Structures are given as structure tokens and as C-alpha cells.
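Structure below; questions to follow.
Heads up, one of the protein chains got dropped from this complex, but the rest are sitting where they should.
Read from first to last, the chains carry the letters A, B and C; within each, the first residue is number 1.
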Amino acid sequence: MTPEQKAEIEAQRAQSFVTRRATVPALEEILFEAIPVLDHGFIRVVDYMGDDGAVVQAARVSYGKGTKKVREDAGLIAYLMRHRHSTPFEMCEIKFHVKLPIFVARQWIRHRTANVNEYSARYSLLDREFYIPKPEHLAAQSSSNRQGRGDVLPPDQAAKVMKLLRDDSERAYDHYLEMLGTGEERAEEDRGLAASAEEVAVTGLARELARMNLSLNFYTQWYWKTDLHNLMHFLSLRADAHAQYEIRVYAEAMVDVLKRWVPATYEAFLNYRQGGAYLSAKALAVVKGLLDGKPLSREESGLSAREWSEVMATLGRDK
Amino acid sequence: MTPEQKAEIEAQRAQSFVTRRATVPALEEILFEAIPVLDHGFIRVVDYMGDDGAVVQAARVSYGKGTKKVREDAGLIAYLMRHRHSTPFEMCEIKFHVKLPIFVARQWIRHRTANVNEYSARYSLLDREFYIPKPEHLAAQSSSNRQGRGDVLPPDQAAKVMKLLRDDSERAYDHYLEMLGTGEERAEEDRGLAASAEEVAVTGLARELARMNLSLNFYTQWYWKTDLHNLMHFLSLRADAHAQYEIRVYAEAMVDVLKRWVPATYEAFLNYRQGGAYLSAKALAVVKGLLDGKPLSREESGLSAREWSEVMATLGRDK
Amino acid sequence: MTPEQKAEIEAQRAQSFVTRRATVPALEEILFEAIPVLDHGFIRVVDYMGDDGAVVQAARVSYGKGTKKVREDAGLIAYLMRHRHSTPFEMCEIKFHVKLPIFVARQWIRHRTANVNEYSARYSLLDREFYIPKPEHLAAQSSSNRQGRGDVLPPDQAAKVMKLLRDDSERAYDHYLEMLGTGEERAEEDRGLAASAEEVAVTGLARELARMNLSLNFYTQWYWKTDLHNLMHFLSLRADAHAQYEIRVYAEAMVDVLKRWVPATYEAFLNYRQGGAYLSAKALAVVKGLLDGKPLSREESGLSAREWSEVMATLGRDK
Partner (left out) sequence: MTPEQKAEIEAQRAQSFVTRRATVPALEEILFEAIPVLDHGFIRVVDYMGDDGAVVQAARVSYGKGTKKVREDAGLIAYLMRHRHSTPFEMCEIKFHVKLPIFVARQWIRHRTANVNEYSARYSLLDREFYIPKPEHLAAQSSSNRQGRGDVLPPDQAAKVMKLLRDDSERAYDHYLEMLGTGEERAEEDRGLAASAEEVAVTGLARELARMNLSLNFYTQWYWKTDLHNLMHFLSLRADAHAQYEIRVYAEAMVDVLKRWVPATYEAFLNYRQGGAYLSAKALAVVKGLLDGKPLSREESGLSAREWSEVMATLGRDK
């Protein structure tokens, strides 16, 4: 982040207004602050609307605050979450400024019930910022899961991968600048290459074209706004162990924000979205069989080997 | 509104918090206040997020406020509106509490990009409140427009209609209470009817069933939340002359809220959404013909008689 | 349904075209047919797109059919459903024509991810058709559930309720016609009332106004189109025991359609949406305690009395 950007953030944090709206001090505390994620990314809460009380108020369609005792409100929130009454949670809204690698942005944008303004590389230049994973996150393809990671690569292989990624990213960016004709690109000599005498200087390719030379690990940024219900849906999928590490760390940072913003909803989220599990009709029959002392065999259960082991893991019987 | 409800609203209005968020004093002024619409309805702004500056900030994906001079910001907002760059307007959000007749609610809910919590008549009792139009709004079916109104009814007919509506509504509500077995319904004698000796008292029909006896002019209420872009889409359709009067008055009250909330966006809305007109390719050819002194006849234009007169009205040439 | 309407349906059913598109004979069989629901309602499938194979094809982003052996395809569909990979199910679409009471329509329309064209009472006349529940569906308010039904009313009370509903509906419709000045309303004498000499005849109130006198049990109709994922979401909520009976019967009729249309998806729906249950983190701890022979007391579990009994019911331990 540039000093100007930091100063802009500080200027916003220094502001203070008077409002009649529901206000959450624990969230105000970190408002506008950049919470670092990955090597160059961040999330920043830039605005919010509502709190736990707003959920309760909407559920009751009340004229005033609509909140009662803290315990009663938490009970109502748990009830709404348990019975998937999602509309009261849609009554709160939050807006983030996020800096993230493009391949992460491509997963993220699949969540359609959100508002987005992305930094336009048709209009402006992108910075020389790209994601290089740390060695401990460079894992081999999983042998059991076609879309997951397995063991970490040995150090020499990790080093090789990091060098390939870094060199290609640097070169891509150099050529991006060169095509744009900004005059800011590094000379070939500086890049350890023999200068080519006959070099043609590009006087300025359109930005909307030049950007296509950048790779998917380059950072982009956007304003992303969603309601509390859809935020939790996003988090339940992306803060999950099956999500790719690089988007999971964003989701985890946002779970911390959730905790500050709406503590009662957060508790219900942990209990009813993150920590629990859906048992299919067949899995439920397995559980009942176990409880009745008449355990079903896998064959009797009708579960596939894979699902069987998933269910056993859920029940803590996989040791 | 009951004294308790008024007190609840006053209690909320008396609150005051400190926030770092963008705050709009002109909107804070009316926050929570019930703005009357029709005979028993209202709209109340109960929360909001963002201001004109938030539109600009999102369009620039800025780190700080992102706003420049007021004139520059208004220029950017006009540009965004003119070119239908709608996403920055989605970055502001507003939440209303609305009390409205059910037949109005049925039109309103067709706007799907919004969040809604409606008062549940499965769960709670509805009040004895129904909409009776004023005589000046009781119009005959339009002869030219199959879904519009024409001339106002003569006074005796208007009185007749009002009496029919009122009597049926009162009776529907009496029977609603009677089916619910609340003990609050008026005795038959009080309603000018002979008491029936063999009267059966219903001990309590389920609320989800009893409500079906109420007519579409009964009032319901909901929390309704949407973003600035979708709010303007709603207003452009519902504050329009073609909208039914009973929903238009709600939309008009909300246009006033728009003016308080985001004055620069409001100006752009007037110019680019409400006051202008879309000219089809054929209508544009008519305009060009007129400007070039080679006017097209209606036949040459390819316009239908109806569209021709619409275009002439748009051009102010219908006198 | 009028003879003309029946003839129109038969004419459509008699048609036959040749197509390269995925076609489902079991669904074609009932295409356009009105499946009766409640006393005057129905659902009719009027168009569809895709089949089980289309789910598989989209999941594989294949060039051809993308389907393999029936068993493999069913396995993939089950996998997608289990892991909530919803997008392939969005690739199938279905369109219904539905006739339903207005109060049911008001619940139904809350599902926003669907396309709807409703019969317009601003534009056209509604028919004299209203829903009167059968005695066996006239239940008292539930004592345990604030938004549900309890025991069936005694016969005399049921008869009373039915009479109130029917009389008020008939009268509302008579007055609707009278306000519209259609000349089709029944004379006062015919309705067992003394003719009033000074009767004022309304020459024609606008339809958009007159409709407000109708009660919520009147029938409306619409075209309703949604994708397979959102259809199942709708069905999982509305074919559920907690849903109001009057919407549940529509959902149940649509579950039968689901079975004809996409049998493999239907099987997965039964297993992963209808027959199973979500166990919260706390409920899961209860299950593990039971399995380990170290049962938690309700207090230790942290579950409320209500949730505890829900969990015990799920586990079949409530006898």
C-alpha cells in the first residue's frame, strides 16, 4: 500500500459523525483498516448497516428496536438460523474493499447475490503485484480428491515452482508495461538479457488489450457488498476445509469480522452452519441402527464407500 | 398507530451514536419517522448505508473517501447514470418499514431484487385497518387503456362504492375475529342483525386459515430493503403516470426520501430516468425527418397509431 | 375450467414436433394436462428444458451428451447434491401454469429466483372462484406452534366457518361485479334481500380498484418458471410438514412431476433434501455421546428443550 493510500485510510478513520442508526462499536474499531491476507492482499470493512438487533427487529416487523433481553434475542436468532428463516438476516448489509489474486476473484464472483465494483484494467494500470505462495502452501495434487491438494512439495521442488512463478510474473508485467509504452518498463539489460539492437518500441497499446498478458496470480481489487445471509452462505462454503486455501484465508478473515459485527448471529453460525453436518436419509438410518444396537453394514446402508467414510468421520468413528 | 408504537419510534429517534460511517444529516432528520400514505399507510426509513460519495468511491475503487469537488462528483454520477453503469449505485442501501394495502403489496413484491420481511398473519393478528379510496380517486375504467383509470365516478356512485367496500371490509373483519374465537368480535345485535339463537361459537380457527377471509384492501406491513440502483428502478416504474395511483403515492413519498439521501443522484435520476424518454429507431427517424424539414407521414414511419401519438406527446407536438 | 380452455389444452396435447433437444417421455405424457389441487386449483407443466443428462453434461462441461452409464450418472448427481454443487442443477428449467388462492400465491412469490407472469386483475375480470377448505382441513390454532395448526374443529364449528367463508366470498364477488357495473351481478332479491328502491347502479369502477373487495381465498393464476435447483429448494421448504397445508399440496403435486422429469435427481432429492436432517454442532455432540455410551444430559448439551425434542425426534428416540 502506498503512503497516500495509508493516509487516505487514516483520514477516514479519523472521522466521526453522529447518527441515529444502529452502530456496532467493535466493528467501528476496525472500520476502514486493511487486514492483511496472503502476500499482498487485504480485506477492509468500508461500511455496514444493522446489527444483531436488526435481525430481531425485522423478524418481529417492529416499530421500535424490537429487541428484548439479550438472551431472548439470541434465542430468536438461533431459532431463525435453525429453521432456515433466512430473510431477517438479509436485513443487515456489509461492504468490503478486497485486494485479491485474479484466480481467487474468479471463484469469489460465482457468488451472484452480491454487489461488486472491480478496479478496471481497461481504464487504469494494474500494479506490479502478484501472488507467490509460500513453500508450505505448495502442495501436490491430492491423490484422493481430484480437486484438492495433497502433501507439501519437497523444498527443492517448491523453490523451483516459486522461481518459475516469479520469473514469469515479472516478465509478464515487464511486457505489459512495454506494450503500454509507458516508458517505465525495465530495460532488457536490467533483466539480464542481451539488448536487441533492432528493438521496436510500442507507443501505446490499449490497456484493455495489454492486460491479457498478465497471469492469474496478479492482484485485482474490488468493492464487494452483500447481506448477512449471503455473507454466511459464502463463508460456510469458502471458510470450509474443502475450499482452496487461497480463498479460505479471505473467508477466515471475514469470519472474524462476523464475530465483531453480529456476535449472536456468529454463535448461531458456528453451531448451525460450520460445526454441524447434514445427514442424508441413508446416513440417518445408519445412525439410528448404531443407536439401537443394530448396526447396518455398509452394504445394507446403501452408502457408497466414500460417503460411508464421510459419515463415519462426521460421527467421530473413523479412528 | 398506537401510543406504544409512537413511543417506540420516539425512543429510537432520541438515540444518538458516534460512527465513522458516511452519514447524511438530511436523512437522519426524518429517520424512523412515519410519513403517512393513503388512509392508514406509511413509509419509514429505518436504516441506510452510504451516500452520494459512496457511489463515487465505489466507481473509483478508492482507498479513502474517493470524493473530489462536489461538482466533479456530481459530474461522475451523471456520467454513470447516463451510461447505465449501474453497479456503483448498488453500493448504497436503504431499509424502509412500510404499511400498505395487500393489493399494493402484491404489485410491489414483483420487484425481486430486494429483501423483505412481512408481518405474518399465520403468526399474529391483523388489525382492523383497510383502505377506502377517497371519492376523488374512485375512477371508472379507462376507455383507452385496458389497465388504467378514466373519469372520476359521479358522487352518488362513489358513495355507493365506498359503502360497499366499507361494509364488506367490516364484515370480513368481524368474521375473521369470529372464526379466530378471540371473543373480541362485535355481537350480531351490535351489527344491526337479529341474534341467531342457535349461534355456534368457533373456539379458535388457525390464524393461517382465518386470514383468507380478509379482502385485498386490508393493510399489511413489511420491512423492505434494497440498493440505490434497484430503488431507482422501482421508482422509475412506480412513480410513473402509468402506475396505479395507490402504489404511486408510496413511490412519490420515496422520491422525496431519495432527494434527502443522495441529492446528486436524485438530480441525475430526474434528468436521466424520469424526465427523459426512450426513442425507438423508428421514432428517431421521425425526429430526424422533422429536423431535416422532411417529415415522415405516420405510414412512412412504420409507427402504429398509438405509438405515433406517444411519440408526438413526447416531442410536445400533440396539441 | 371452461370447455374452451379444455379444448385449448387438448389442442396443445395433440401437437407433435421433431426436435434434437433432450426429451423426457414420462414428462411429455402429462405435458399441458391440468393436475387438480384444492377445490379449484391446478398445476400444469407447460414447458421444460433438460433432463438428468443435462445436469451431468453441465457438470462435465462436455461437448456431447456427456453422459456415461446410468449408474455412473446417478452417482455423479448424488455427489453433486451431497456436496451442494448446485450450479449443474440450474441448467434444467421448467415452466408451470398454476391456479391457486391468493393467500397461497403470497407465500409462493417469496421465492424470488423464478420468473412469473400473473393474470392481471387490473386488466381482466377474475372468475367467481374461491377456496373453501374441507372440514378435515379446518384446524384450530396449534397450541405448541405459533404458526401452525392443531386439532381439527368439531363438525358444527367447521360448518359455521365454511358458511362464513362461503357467504362472505359470494357477497364480495357480487359486489365486485356490482362495482364493475357488468350487469352480471345477481339481483338483490335473488340473494334473499329486500330490493332497495333507491338503488344506485355503478356504471363501471376501474378494475384495478374493484378487485380490492375480493378476499384472499379467491383464485388467481400464473405462469411460473424456475430452474431445477431452485425448484428443489422450493419443494424442500414447501413440501415439508411445517408448510401450510394449502401450499404443501401444490408442492407435493410438483414432487410427482420431479419424479417423472429427472428420476435420478429425484432420488438424490429424497435422500439428501427431504429424508435427512441437519445436525447442529451441539446436536452432533449429543449423537457422539450416545454412540460412545456417554450420553449428555440436556443441560450438558446446551440444547433448548424444544431443540432437544426436535433432535430426539430426528433420531427416532422420541417414543
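List of remarks:
To be clear about the criterion, a contact is a pair of C-beta atoms (placed from the backbone, for glycine too) under 8 Å apart; a residue touches a chain by one contact, two chains touch by 3 or more.
Note that the structure is a prediction, hence the values are computed from the model and not measured.
Note on the undisplayed chain: of the listed residues C:His97, C:Arg207 or C:Arg273, the one touching it is C:His97. Within the whole complex, the absent chain has one touching residue among A:Gly150, A:Pro295 or A:Gly316, and that is A:Gly150.
Not every partner is drawn; the one left out touches chain A at residues 101-103, 106, 109-110, 112-113, 116, 120, 122-123, 131, 133, 137-142, 146-150, 153, 156-157, 159-161, 164-165, 168, 171-172, 175, 178-180, 200-209, 211-217, 244. Listed by residue number, the positions of chain C touching the unshown chain are 1, 4-5, 7-9, 11-13, 15-23, 28, 31-32, 46-50, 54, 57-59, 61-65, 87-88, 90-91, 93, 95, 97, 115-120, 221-223, 225, 227. Panel shows chain B; residues 75, 78, 82-84, 87, 110, 237, 242, 270-272, 274-284, 287-288, 290-291, 304, 307, 314-317 of it touch the chain omitted from the view.
One rule holds in what follows: only the chains that are shown with their structure count from here on.
Superposition angle, chain A onto chain C, using Cα atoms only: 180 degrees, a multiple of 5 between 0 and 180. Each chain gets a centre from the mean of its Cα atoms; for chain B and chain C, those two points are 28 Å apart.
Rounded to whole angstrom units, the spacing between the C-alpha centres of chain A and chain B is 37.
Of all residues in chain C, those touching 2 or more other chains are 110, listed in ascending order.
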